[in-house]
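Note that this complex is displayed minus one protein chain, with the remaining chains in position.
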Amino acid sequence: MHVKSILAATLAVAFSTTAYAQEFNDPAEFKKQRELLSTKAEGPEGKPWEQHLGGAMVDTAKFKKDGKHTICFSNAGVFNPWRVVGLNNMKGEAALQKDRIQELVILDAEGKDDKQISDIQSLLDGGKCDVLIVSPTTTAALTPAVEAACEKLPVIVFDRGVNTKCPVTYIHPVGGYGFGITSAEFIASKLPKGSNVLAIRIVPGVDVLETRYSAAKSIFDEAGINVIGSEFTGSDRAKTKSVVEDYINRGQKIDAIWMDAGDTATAALEAFEDAGLPYPVISGEDQQDFLRKWQKENLVAIAPSYPTYQWRTPIIAALDILDGKSVPGPEWNLPQPAITQETLASYIDERMPALHYSLCGCQDLPGYPEQWGAK
Amino acid sequence: MSVDTLSSGRTRRGFRDLPVPLVVIALAAFIYVTAALATGQANQISLTGLSGLLQRTVALGLVGLGQTFAILVGSIDLSVAALISTVAVLASYLMQGDAGMIVPAILACLVLALVVGVINGGLVACWGINPLIATLSTGLILQGALAAGFTYLGGRVAPEFQALAYQAPFGVPLPVLLLAVLAIVAWFVLAKTRFGAHLYAVGGNPDGAKLAGLRVERFVLAAHVIASLGACVAGLYLAARLQSGTPWIGRDGVYDLESIAIVVIGGTALSGGKGGVLGTLAGVLLFASLDASFNMFGVDAFLKQVLRGAIVIAAVAVYAVRNKGHVA
Amino acid sequence: MTAIPDTVRPSRRVSIRGLNFALLIFVVLYAMIAVLQPNYLEAGLFMNFLRRAAPLVILACGQLYVILSGGFDLSMGAVVTLVVLAASMLIGGDPAMTWPVIVALYAMGLAVGLANGAIVAFLKVPSIIATLGTMLLVNGLALAWSGGAPRGDLPDNFRNLGRLVLRDVPLVGTLPVAVIILVGATLLAGWGLHRTAYGKRLLAVGDNPRAAELAGVPVKPTRISAFVVSALAAVTAGILIGGFSGVSVNAGRGLELQAIAACVIGGAQLLGGRGSVAGALFGSLSLFALFTLLNLLGLPQALRDSLQGVILIAAVGASVLRHRRST
Partner (left out) sequence: MTAVLEMRGIGKAFNAVAALDAVDFDCRAGEVHVICGENGAGKSTLMKVLGGSYRPDAGEVLLDGKSVRFLHPREARAAGISIVHQELSLLPFRTVAENIFTGMEPTRWGLLDRPRMQDRARALLQRLGSAIRPDALVADLSIAEQQLVEIAKAMLVDAKVLVMDEPTAALDDRDARSLLDLVLRMKAEGVAIIYISHRMPEVMAIADRVTVLKDGRRVWTRDRADVTVNAIVTAMVGRELQDFYPARSPTAPGSPVLEVRGGGNAQLRDIDFVARAGEIVGVAGLEDSRKSVLAQALFGDAPFTAGQVRIDGQPARLRSPREAAAVGIGYLPGDRKREGIAPRQSVRDNALLTLQAMAPVLSSPQGGARSRPEVDQSLNDMDVRAGDFGQEIATLSGGNQQKAIIARWLMQEPRVFVFVEPTRGIDVAAKAAIYETMRALANSGRAIVMVSSDLPEIIGVSDRILVMHQGRIAGELPAGAEEGAVMRLALGVAAATVAGEMAS
């Protein structure tokens, strides 16, 4: 039985590797995002959520509407802390603009594509909405629903996109390749050729995460760094820690940890502490717990981000559209900064909870910091 | 089969003596209408609003129909969620946007469901493995194989196939019609055919059914095949509606536990032999109106979960509480 | 009497069945680990293995009580999540709060267990539905309370329960605190089930509630108590998990099914009446050894799920066959 399953496994691995190469390794997009990372942002200084990286503007005069507006938002869900912080940002932005907003209607799809399609349908049927914001669960699934919505309303899509150009604009930071590039280039710059890196990832098959890994992998390959393992831990700290311990127990030297999302970064580091080993070079994300640990333990680290401030932008865009102001589109590329040793201190806020995302851009919003769970 | 016949309260009539499905449907309607009126969204009670409501019942309803059969024979199927994902992924992989592949893809999915159903049924009926463990395991196996092969299995359904999920002749969405037709077929099978009568016999008293000359194993097997086919149709529907399948749509939709919940809420006994598809439809309608009402009230996602948990318990308790025996 | 042939069958001991088999599976799996990675035979790594397996073992022991009483507890994972989040929020990084909060956590567990038990015993809702409901409810409460993301912090004295490893201990060398808790909890569970009148009542209730009732067993309190034991076990496991790896919103996800699987591998009969703590112990160690083995083999994550399914069928199927042969 074991022989068989190992055989099957080998086959599957063989298939998967070729498939990754096809699906999530788009050299053109990789190149584009690499360029975007170094593009100078246009827009108000110090407000990255209002900035954009190049691209065109779209005219929205036909959507102009007077009075207070009802903004409707179909959310994929709040199933992880990133989305929780993001939703708080959006609500904060709406509170900031409360003079111009009649109501912000939020329907939560709980991660179910099918429900989100129905949610969008019922928002349209309800007839209250002036503009629709969609954060899709999956790209392909939501396309028809968004297309149907475009016929009735101005639509704004953010985070993940849809396969149609009908929304007024699609707001997103640079993207997954950019995330992978920033983190992997940092690690490669700190380690000699032939070093070992362990990749800790959330789940397979999710586009925004797979692109991060494929970008990092190609940079590691180029730099001659061995990826000794790529493990999925489902955002589970216990699992992350166990997996890293298992690798340590195998006696293999781990020089760096690369993560496609940083929410279990501190758990990975704890495995080294418990084993009495020095910390590896690590790439995490902009969560407070990681930043604090980085500062306290003087890690060699970087925190690339997929900034949650992008949740503010759709509200701003929605109001601009209803005012008839032109907005960046049909793609609105937001800057995607990384936290480095130099900027680290400015992102640490001891009041904030462990998994607060520091690049929330929410410090100026009403209700900060309590609404974001500060003590 | 000693049945407690001492109850003297048989003449007392109350709402508890009404058929479960009717009460559940009434409850669902009450919740939905109240929510619509209370939030000033009376237009949700229009034809479009209602068809939107019905649309929400389709996926879970299709799985629930199949699950009803599994539970009626005293078994249960936890592998439906994984099967839904597998079917959705397989359908989009085989079609690759090509209309010519619609029929072959559907056939392939049906064959896959048949195989899974036979394996489930075989493990439960012939090998005698507890159905919870057996179907949990087949679900794990499917889910694993799917996740391993998924990136290799990318694709999308044919646009013509996708259109099926969005068409609405006479204002009634086609998938709702599909659910209605399949529900009628399922009802017909259970109420009007020997096969249906035998399913009840096997679920109600397997030893007795065997002594009456029924091949119990075959009926358990058949029920599992039907459960898998229900999941298969749900998977195809989701693939059409979502354009392409992902390995998580089944799990994220919690179709395994939710389908069991609606079947039980609809009055089908977990021990088997009692209940039917009408109850299942009522159960799914209750879930859909809750969903829609939570939306109308703008209930927070986490609070929604709390309420749903409480309502599942309450809905079953209303009927279960009068049971005389012990329940575990 | 149809089920029982009118013949005298060879005598069959009641308690040991199941144990041997799970122990065997565990030894085989651990041997395979050792072949791949010989340093797992060192005391230190074995202790580390036990430390990580501790939450699952404790969950399985709690789940066993419910299974023996004839039910299921699907709410265990949600309780673990609640415990981890609540601990972090209530303690808020203040070491002085650790012990009072632990008391509060057990009080929460008690409440959930009582609720589960009361719903099953008094409202007569089948436990699989009842605990599915409380699973949603508790999980929703935990998330709503925390706002969907972990807040607060766990101080070191709390973390140590799941994390600290005592060094230079005679005989074993290193000894994780979690292993001490594991041993204590297992002994307690074993004592409660096999060395008290209560345990016998529980088995009788799961085996034939009506007969137990007519023998004077307080069926409802006994049944409720099983859910309480299970919830308290989940609290303990939650404290260990929170200690081992810190706060997380999905700390408990899927653990209930693992615990049920562990009991079943350990020879417990679903729907009640037969099973042992030793079986649950070795069942969960087997399951955990399997996870570790699959990690070491470096199989893709996805196939580990599949393999787990295969092993589950094989273990239960084998026990069905053994049982069939003896009847």
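Letters A, B and C mark the chains as written, and numbering starts fresh at 1 in each.
Here is the rule we use: a residue touches a chain if its C-beta (ideal position, glycine included) is under 8 Å from a C-beta of that chain, and two chains touch if they have at least 3 such contacts.
No experiment lies behind these values; they were computed from the predicted model shown.
Novice: Given that one chain is not shown, what are the shown chains it touches?
Specialist: B, C
Novice: Just one of C:142, C:203 or C:239 touches the chain that is missing; which is it?
Specialist: C:203
Novice: Touching the left-out chain: which of B:21, B:204, B:253 or B:309?
Specialist: Within the whole complex, the residue contacting the unshown chain is B:204.
Novice: Going by the touch rule given at the top, which residues of chain C touch the chain that is not shown?
Specialist: Touching the chain left out of view, chain C contributes residues 1-2, 4-14, 192, 194-201, 203-204, 207-208, 210-218, 269, 273-274, 326.
Novice: Considering the whole complex, not just the chains shown, which residues of chain B touch the missing one?
Specialist: 1-3, 5-6, 8-10, 191-194, 196-198, 200-201, 204-205, 207-215, 269, 273-274
Here is the rule we go by: only the chains that are shown with their structure count from here on.
Novice: Looking only at C-beta pairs in contact, point me to the busier pair out of A-C and B-C.
Specialist: Of A-C and B-C, it is B-C that has more C-beta pairs in contact.
Novice: Report, in whole Å, the distance between the mean C-alpha point of chain A and the mean C-alpha point of chain C.
Specialist: For chain A versus chain C, the centre distance works out to 36 Å.
Novice: Could you give the separation in Å between the centres of chain B and chain C, each centre being the mean of its C-alpha atoms?
Specialist: Once rounded, the distance between the two centres reads 30 Å.
Novice: Multi-chain contacts in chain C: which residues touch at least two other chains?
Specialist: Within chain C, residues 148, 300-303, 306-307, 310 contact more than one other chain.
Novice: Indicate the residues of chain B shared as contacts by at least two other chains.
Specialist: If we look for residues of chain B contacting two or more partner chains, we find 145, 147-148, 300-302, 304.
Novice: For a test of understanding, state which residues of chain B touch chain C in their complex under the given definition.
Specialist: Residues 123, 127-130, 132-134, 136-148, 207, 257, 260-261, 264, 270, 300-310, 312-313, 316-317, 320-323, 325-328.
Novice: Can you list the residues on chain C that touch chain A in the complex?
Specialist: Those in contact with chain A are residues 37, 39-40, 45, 48, 52, 55, 88, 92, 146-153, 163, 165, 241, 244-251, 253, 292, 295-303, 306-307, 310, 314.
Novice: Quick one: in the complex, what on chain C touches chain B?
Specialist: For this pair, the touching residues of chain C are 2-3, 69-72, 119-120, 122-130, 132-141, 143-144, 148, 206, 209-210, 213, 219, 223, 257, 260-261, 264, 270-272, 300-310, 312-313, 316-317, 320, 324.
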